[in-house]
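First, the structure itself, so that you have it in front of you.
For this view, one protein chain was removed and the others were kept in their places.
Our next item is chain A:
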Amino acid sequence: MKSSPLALEPGFQLGPVPVSKPVIVTWALMAALVLASLLVTRRLSLRPGTGQSALELFVETLDQQIRDTIGADPAPYRALLGTIFLFVLVANWSSLVPGVEPPTARLETDAALALIVFFATIYHGLRTRGPLGYLATFAEPSIIMIPLNLVEQITRTFSLVVRLFGNIMSGVFVIGVVLSLAGLLVPIPLMALDLLTGAVQAYIFATLAMVFIGSAVDGQGSRARD
């Protein structure tokens, strides 16, 4: 049987700390993202080239999404949400590189990402509403809802983890099974489907992070929108 999708295979030993393969892939992806960002933004000009145009298109779309969802100035959220989207997208698509397993197919990476979203939600809630104002949002719409709202904080973070993990891991798993049953070149359509799933999941992860932060920040903007 194929190895468990929950177990970690060790990559190499760094002193006393075992470094697993997903960690290596994660650092490689981060380095690639940083390098690509540096290359694209190195020479910004008023008459943008291809790379700069693509980047500007992405940032403008992101800003518009943030404005629509959170209903506030996108500047404080752009970096976090854009990085989350790009990282999850690149991580999901890294399965295209032979021999690389996407780090998002591991529970730990997804848990780390979801925890970042969890703490960012609290941070932005505290930043915009103040401690008392943020605590008061837990008593909305009525005071009876406090336990439910508290539980929701945990469950929605957990579902964020499990959603990304389940989707990406099942894609990897299905390709492995089909490859061992049918052989070479047969899983290619499934890999194409995986690209779509990966993009949609990256979008959904970023959108949900946006929605969570938006719900913590202010109801004003989203109410003004509709």
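Here, a residue touches a chain if its C-beta (ideal position, glycine included) is under 8 Å from a C-beta of that chain, and two chains touch if they have at least 3 such contacts; residues count from 1.
Please note the rule applied: contacts and distances are computed from a predicted model.
Not counting the visible chains, the remaining one has a UniProt entry; which protein name from "Energy-coupling factor transporter transmembrane protein EcfT", "ATP synthase subunit c", "Glutamate transport system permease protein" or "Cobalamin-binding protein" does it give?
From the choices "Energy-coupling factor transporter transmembrane protein EcfT", "ATP synthase subunit c", "Glutamate transport system permease protein" or "Cobalamin-binding protein", the unshown chain carries the UniProt name "ATP synthase subunit c".
In the full complex, which of A:11, A:51, A:76 or A:166 touches the chain missing from this view?
A:166
On chain A, what residues meet the omitted chain?
Chain A touches the missing chain through residues 4-7, 68, 159, 162-163, 165-167, 170, 200-201, 203-204, 207-208, 211.
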